[in-house]
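Taking it in order: structure first as structure tokens, then the write-up.
Note that one protein chain of the assembly has been removed; the remaining protein chains are unaltered in position.
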Amino acid sequence: LIYITRRFNFSASHRVYNPNLSDEENLKIYGKCSNPNGHGHNYIMDVTVAGEIDTETGFVMDLTELKDIVNKDIIYKVDHRNLNTDVDFMKGILASTENLAIKFWEQIENKVKTNKRRLHSIKIQETINNSVEYYGKSKQGK
Amino acid sequence: LIYITRRFNFSASHRVYNPNLSDEENLKIYGKCSNPNGHGHNYIMDVTVAGEIDTETGFVMDLTELKDIVNKDIIYKVDHRNLNTDVDFMKGILASTENLAIKFWEQIENKVKTNKRRLHSIKIQETINNSVEYYGKSKQGK
Amino acid sequence: LIYITRRFNFSASHRVYNPNLSDEENLKIYGKCSNPNGHGHNYIMDVTVAGEIDTETGFVMDLTELKDIVNKDIIYKVDHRNLNTDVDFMKGILASTENLAIKFWEQIENKVKTNKRRLHSIKIQETINNSVEYYGKSKQGK
Amino acid sequence: LIYITRRFNFSASHRVYNPNLSDEENLKIYGKCSNPNGHGHNYIMDVTVAGEIDTETGFVMDLTELKDIVNKDIIYKVDHRNLNTDVDFMKGILASTENLAIKFWEQIENKVKTNKRRLHSIKIQETINNSVEYYGKSKQGK
Amino acid sequence: LIYITRRFNFSASHRVYNPNLSDEENLKIYGKCSNPNGHGHNYIMDVTVAGEIDTETGFVMDLTELKDIVNKDIIYKVDHRNLNTDVDFMKGILASTENLAIKFWEQIENKVKTNKRRLHSIKIQETINNSVEYYGKSKQGK
Partner (left out) sequence: LIYITRRFNFSASHRVYNPNLSDEENLKIYGKCSNPNGHGHNYIMDVTVAGEIDTETGFVMDLTELKDIVNKDIIYKVDHRNLNTDVDFMKGILASTENLAIKFWEQIENKVKTNKRRLHSIKIQETINNSVEYYGKSKQGK
């Protein structure tokens, strides 16, 4: 097995809050991240695929194919968008980086999978100091 | 003269559009940056002060003093905010990075200035690929 | 399980040497890192916590809580300090990055742990070229 | 177990193509990477060694020893070279980043290994957006 | 005046040598950069335009327009190419970073210029450690 990673960038806005709570309660839990008119980030996402090397191409996966999948099913929907209001698969879901990673995984897991490769991880950096990694439901540890 | 630079970070949302134009016209000029519900960035700002070295301290300016000025008059107002709606000094002003740099300059120029030092430049990176630098009205070139 | 990471920075000085050996023997083993008056680094530390997402908050762990723990028990003690002489938990311990990672782990492991989350790894970059990762005693591999 | 990583840089040229195929077929599979006169990259390689801490030195491995091994057996052979024509261990092998990682592993695995430590991973970044990680034959997952 | 900068990336190969000299003389002057089969880099180029802000758009220059100019006249010609053999405007010119900067300037200076803005500088990073800046013929200093 060998692991290939492609980095993607998107710029989005969000407000981190629980709509079942008051503004005061949200402020207590989420601090400035719950400011009513939102804020935003330049997100950096690393998508990693694990697989065997195709002996004809020398690649685990054609990165152009990976780019096309991720751009169509994730980046096009979130880049320069509001994560609370504009993204179909985030409707009704708290826009934390943790939830983004899980929902992104669901969008592309099956499209990446073949009998020779599988989606291994999605890592999202929200800022230079904060990031989240998700390895799917079946894998309990890194 | 010697130049000292302090870096600041803030995360904000904005929509780049001209309210005098229709959504269609805004889309034509600003593309995805004009999406109605906004998007956001992790902005990186470098504030540069030019001056003589204080022989007692060995510094051009105490960086703690510079941090206090910039945090109070800029960062506190824009970090985790919506640049279109939440910032007093951006009211009625198109939220381009160019305009941010000029308005930021106006907020702090006089507070930095003494007879031994002056604000030299404000550089703002909106993304890893885009940035703006402003040197004030009196200086025509870098 | 999902993994969240928060980055911390600290600037510290140290001398890498074994007090049981002569200066000449230390120089042979540690090279310039054993210079008698010490040197220093801007250390970058990534602290990763593994856990389940809290359905109410959307977070594995409130990053403010993690910051408070790490700042109080590690950063406050090592930042702008001499790692050989100023840090209680490094007394008598060779100030290699490996040992720092293990001792840092010991300071915070129990404070991070709940029935829904645990400390997963501590990664320390000493320079842009050198880093160390530690996953605790119970985990034998990444 | 603790993991230490040393970063190495090299600049090399290559053409990604399968000599058994025509230029047109190569163009279809590899795109601009198959341009006949080649192109190049600043590669960044992270070599990770897993092991126990030597109680006398406080190190998993003397990084100078690791540097000497990697420089002699890898960097000296690929830096400022053409990966298709100049590197003995890449002769007849498609110069993809995946294949580089595997062949680099083979060059140094036995030289790093002792009863207290082993080569854990080789990570190669070809560009800021593309990278590959290899963990050897015996390890099936990260 | 305000300055806007857009970053571009390209990967290219080159051999740095003077065809009027022998391989031995080239080796003496250029070292490993003159290896006969070439090597390569991930070049990073920052293009800076100086101008007044257009009051209608809030921009010095529409960055999409700048991208189109630079991509068509520079990036398309050099990315994934051999700088010695594949680039029309580098024919017969030693492929040093200094010469690249000057020739790139010549390709786009007139296309960027209007009565409200002008090309200010081209900065090219060949590696993380080496870079070149050019400000045109008319400007003698930064």
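Order of writing sets the chain letters: A, B, C, D and E. Residues in each chain are counted from 1.
Definition applied: a residue touches a chain if its C-beta (ideal position, glycine included) is under 8 Å from a C-beta of that chain, and two chains touch if they have at least 3 such contacts.
The shown structure was predicted, so the numbers you read here are calculated from the model rather than taken from an experiment.
*Asks:* Among E:22, E:64, E:114 or E:130, exactly one should touch the missing chain; which is it?
*Replies:* Here the residue in touch with the unshown chain is E:130.
*Asks:* Residues of chain C in contact with the chain that isn't shown?
*Replies:* 9, 11-14, 32-33, 35, 37-42, 79-82, 85-86, 127-128
*Asks:* Even though one chain is hidden, which residues of chain B still touch it in the full complex?
*Replies:* Touch set of chain B with respect to the missing chain: 1-8, 48, 50, 53, 56-60, 62-64, 120-121, 139, 142.
*Asks:* If you put the missing chain back, which residues of chain E would it touch?
*Replies:* Residues touching the hidden chain, for chain E, are 16, 18, 29-31, 93-99, 101-102, 128-135, 139-142.
Here, only the chains that are shown with their structure count from here on.
*Asks:* Of the pairs given as C-D, D-E or A-B, which one copies A-D, with over half of its contacts the same by residue number?
*Replies:* C-D
*Asks:* Any chance you could list the residues of chain C touching two or more other chains?
*Replies:* 139, 142
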